[in-house]
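Taken from a larger complex, these chains appear in their original positions, while the remainder are omitted.
The letters A, B and C name the chains in turn, as written, and every chain counts its residues from 1.
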Amino acid sequence: MKLTIQVNEGPYQHQSADSAYFFTKAALEKGHKIYRVFFYHDGVNNGTRLTTPPQDDRNIVNRWSELAKEHDLDMVVCVAAAQRRGIVDDGEAQRNGKDATNIADGFRISGLGQLVEGAIQSDRLVVFGD
Amino acid sequence: MAMLHLVNKSPYDASSLETASSIMKGDDAMLLIEDGVYAAVRNGKAAASLEGLKVSVLGPDLAARGIGEDKLIDGVTVVDYAGFVDMVEANDKVQSWL
Amino acid sequence: MSEIKKFMYVNRKAPYGTIYAWEALEVILIGAAFEQDVSLAFMDDGVYQLTKGQDTTGIGMKNFSPTYSALGDYEITKIYVDKESLEERGLSLDDLQHLVWEDEDEDWAEKDSIRLVSRTELADVLAEQDVLFNF
């Protein structure tokens, strides 16, 4: 089946960010197609490359980046949610006059339409949040 | 048109389990994940809300919380993440009771 | 894939305490452009989103409650409100905004958008959907 995954919470604060990752990974391992992973609400914070978790802890952001690379995942960070919370790529930095970017490898910033379109194109929408 | 109900909150802290049970219909299935797994502990007050429902629990979340499978109410199935994916496939749609 | 899907937005959170209600509305408004068969459900604390007379000046947030009355213009005409959630909270339909839409097929007659339903009826409505958006 074809899936769109929605992630509503940022890394470390709620387990839902972890659950989304393990579910996505398991779906891929079973041969399902991930049409898109959409990061909404605080979920956009999964897309920052500036985290430095403790040595003995998992690296949530890198885990997503690696999974995306391996499986050519489309990982979309909602632009409206990202602007509120400070997730920035080159284009956003330029548009909003920011002097730095923080987006991680494999994530792209785009509109909410990508979530709706994902829900239309996929067989299932699965939401992880709090 | 069976539906998968995902409950990820402790029934002792949040109302989502109660709401999910009230919406569940004949063929629907419920999967308890994250802090939602506590609902399936046999002697807990919340266990009553699960009576008569088709309920599964995510094993990795259960183990993390130190709850042995022998502590669960009868009839509850323990699944891993692969089983979670199968449940999503087996039902027509998913409602996450956030 | 060009078939029309039955989209249901399930709203269960109070407004302002968290951003979910507002960011749900943002999806609903953008989703309207995709011309699916859209319904909204307000249940549990979600019924609070529709209360009349919200005034956010004292908390410095944007008052987004007027947006609900614009939903009719986006051709969102099926708004299910869970009766039991209202009653438990000491509210009635009179406490909510009066949401309407204009029926093109009946000479733009104004019709009520809100459908007050029991929990059992709401379960039936949810069962009929293709996709559930959860807030």
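Note that in this section a contact is a pair of C-beta atoms (placed from the backbone, for glycine too) under 8 Å apart; a residue touches a chain by one contact, two chains touch by 3 or more.
Just so it is clear, the model here is predicted, and its values are computed rather than measured.
Peer 1: Each distinct protein chain appears once in the view. How many of each does the complete structure file actually contain?
Peer 2: Per chain kind, the total copies in the file amount to A x2, B x2, C x2.
We adopt the following convention: only the chains that are shown with their structure count from here on.
Peer 1: When I count C-beta pairs in contact, which pair ends up with more: A-C or A-B?
Peer 2: More contacting C-beta pairs are found at A-B.
Peer 1: Counting in whole Å, what is the centre-to-centre distance of chain A and chain C, each centre being its mean C-alpha position?
Peer 2: So the centroids are 27 Å from each other.
Peer 1: Can you give the whole-Å distance between the Cα centres of chain A and chain B?
Peer 2: About 25 Å, centre to centre.
Peer 1: Among all residues of chain B, which ones touch two or more of the remaining chains?
Peer 2: 93-94, 96, 98 - these are the residues of chain B that touch more than one other chain.
Peer 1: Would you pick out the residues of chain A that each touch at least 2 other chains?
Peer 2: In chain A, residues 125, 127, 129 touch at least two other chains, as defined above.
Peer 1: In the complex of these two chains, what residues of chain C are touching chain B?
Peer 2: Within the complex, chain C contacts chain B at residues 10, 12-13, 20, 43-44, 119, 122-123, 126-132, 134-135.
Peer 1: If we count contacts the way the header does, which residues on chain B are in touch with chain C in the complex?
Peer 2: Within the complex, chain B touches chain C at residues 1, 3, 15, 19, 22-25, 92-98.
Peer 1: Which residues, counting only chain B, touch chain A once they are in their complex?
Peer 2: By the definition above, chain B touches chain A via 6, 8-9, 33-35, 60-61, 80-82, 84-86, 88-89, 93-94, 96, 98.
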